[in-house]
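Here's the structure we're looking at; comments come further down.
Note that one protein chain is taken out, while the other chains of the complex remain in position.
Showing subunit A:
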Amino acid sequence: MTYAIGVDTGGTFTDGFLASTDGMLVSAKAHSTPPDFSRGFINVLGELASAIGSSVEELLSKTEYIVHGTTSTLNAVITGEVARVGFLTTRGHGDSIRIMNLEGRYAGLDPSAVQNISRTNKPAPLVPYRDVIEIDERIDHKGAVIVPLDEQGVRAAVRKLYDDGVRAIAVSLLWAFRNPVHERRIREIVQEEAAELYVALSHETSPRIREYTRSATTIINTQIGPVLKGYLAPLEEELRAKKFDGSLLIMQGSGGCVQAADASKYAVGTLGSVLTGGIVGCLRLAERLGHRNIISTDMGGTTFLAGLVRDGKPSTTTTTVLHQHQINTAMVDVRTIGAGGGAIAWIDGGGNLRVGPRSAGARPGPVCYGEGGHEPTVTDADLVLGIINGDNFLGGRKKLSKELAAEAIRTRISEPLGLTMEQGAAAIYAIQNAQTADLVRSVVVNGGHDPRDFVLYSFGGAGPVHAVSYSADLGVSEVVVPLGSTAAVFSAYGLASSDIVLTAEMSDPSNFPVDPVTLNGNFEKLEAELAERLIQQKLRLANVVFEREAELRYTMQMAEVTTPVPGGMLGEAEIAGIGASFEQLYERIYGKGAGFSDAGLQIITYRVRAVGILPIRPDLAAHERAITDPVPSSIRKVFLDTRKGWQDTAIYDYRALGSGSKLSGPAVIEAPTTTVALPEGFAGVVDTYGNLIIRVANSG
């Protein structure tokens, strides 16, 4: 018997989940320990070990692999504690990382911030002016060398940077992804000049057309690579010392994991690491429940995240915005669309009630936390309306002050608007729900989908308080609130049940259809590279699958659409089929009749994903069957629906509900991790895994 372990390090808690080959499931929690997150990692292993009555060493000696979701790289970028990097690029183009295609001024900002244009700014350049050096060399769009590399210039640049104290160099030359000869030679020269310098080349880090994003990606990768290595190497060493002989795998933003050593080489891949566990968990749950299309929402104290699963696959993106910088990295497409329970309610200059986008954050948090917050938040309204229980919030871990919340709402919202305190709170609740429906809807519609084809999964401490109300507005058919014993460590469960995913890509832009020799050659090259890297993972894999895709567009467009490509040797007919798939996909995303075939097609980037299925695939823990009809633990007045006002509402303790329990609104279900609000007119049932499934009638 062997174990698979998932360890998910978040800002506050480090969660652990253990599954054995014979079906045992154990979960545990420990506090996160910034800045050295490895303490929390080891602590949660201790918790898991004691739960199965063994020592950490004994546990680790039987562990085949640990999959880890880490926040270390993201944290480094956010705090700016990254390595100093020198940047070498083609003469004439050093300003590209400052011009940022000008979109750097507004990328990732909330619309209200974009509207206030005179207060917008670009972020500080990724590399200050003195550390950017331009090199004489030039390659054209075909990959032809127009100007050979000025090797003396490179040597002088490296020496200057070295003498200034720079120890890591990012190199990004125009068209290097097309012909890497100059970037490779630069690495050789750097190594001749100063062997200890770390060098990253753009054609390896991000072999994709568009120099601004490729350069930004290469630079950030160079900045955080040493950070990740500095975190993982000692961690792995410590695990080895504790008799761990298996693989330490790091979750990537792309939805799969890789060996720790691989992860450090491609550190930008881990920027989305902490988001991915939840999505993988969501996929596994969806497989059990038979759902193919899911809107996954996670409303916590400070953020509201939304992601999509379509046809059993998470929707992914190939670029992301970080601190207004555009970077290339494959990620599950999880968007931050709101401020969560901490969204602040306020009166604007016109005397109108607004909710968000500003958040009270973790500090001071909502007024009811009693930690110095003065501005009322959504959580304060939820408390005042009786939906959440101040004595039993998150399983009683945090006491909330209804008096403080009510006072803040009364003075800052209700009185200025001429409302009773409760009316003000009810308005905040209803506005939050309506806005969430608008924002989630735009995520779904922009992906080219109809919300009515989806089931909504509601995660997070604050999510299920609002989910049923906004889901009805959104028009989804069903809401699933994942509860059950796995729910508290859902991301860690996702990590333990994930796959190895390796990605290789290259840009080779040309008109489409492209000749079969080129296309087959490109895919074979990528697949050979991946096969080699898979062997290096040194893991027992249940199965390996290669997935190909290509990015196509209509000539003259600036954005591409990722299009699936069949495997094997492809002939002209199959290649024409890729074009047809692109056009179909394009119509689905952009609307019927939106395609512009007359412009012709272009193929820009080729990509292959190797998915290695890991041998242990934990199931979800079964939930005990209900033997009696559910009995409310209490009845209290709750305000769930502006049309109904205050209603006597049954309060259920989730822990007393067995599978098969049926509930109907108005009701509130208090679980250790969250609170579920079930307004009148809705009914829910606890399923065999302990999830609460709620049918939603479409109220438009």
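Methods note: a residue touches a chain if its C-beta (ideal position, glycine included) is under 8 Å from a C-beta of that chain, and two chains touch if they have at least 3 such contacts; residues count from 1.
Keep this in mind: contacts and distances are computed from a predicted model.
Here one chain is missing from view; checked against "Response regulator receiver and ANTAR domain protein", "GTP-binding protein", "Hydantoinase B/oxoprolinase family protein" or "Phosphoribosylformylglycinamidine synthase subunit PurQ", UniProt names that protein "Hydantoinase B/oxoprolinase family protein". The residue from A:Pro35, A:Gly92 or A:Gly567 that touches the chain not shown here is A:Gly92.
When the whole complex is considered, the residue among A:Thr2, A:Ser61 or A:Asn101 that touches the unshown chain is A:Asn101. Of the candidate positions A:Arg354, A:Arg410 or A:His466, contact with the unshown chain belongs to A:Arg354.
Of the residues in subunit A, those that touch the hidden partner chain are 90-96, 98-103, 105-106, 111, 114-122, 128-130, 136-138, 140-142, 146-148, 150, 174-175, 209-213, 348-350, 352-355, 417, 419, 426-427, 430-431, 434-435, 438-439, 441-442, 445-446, 448, 509, 511, 554-559, 589-591, 593-594, 596, 598-599, 642, 700.
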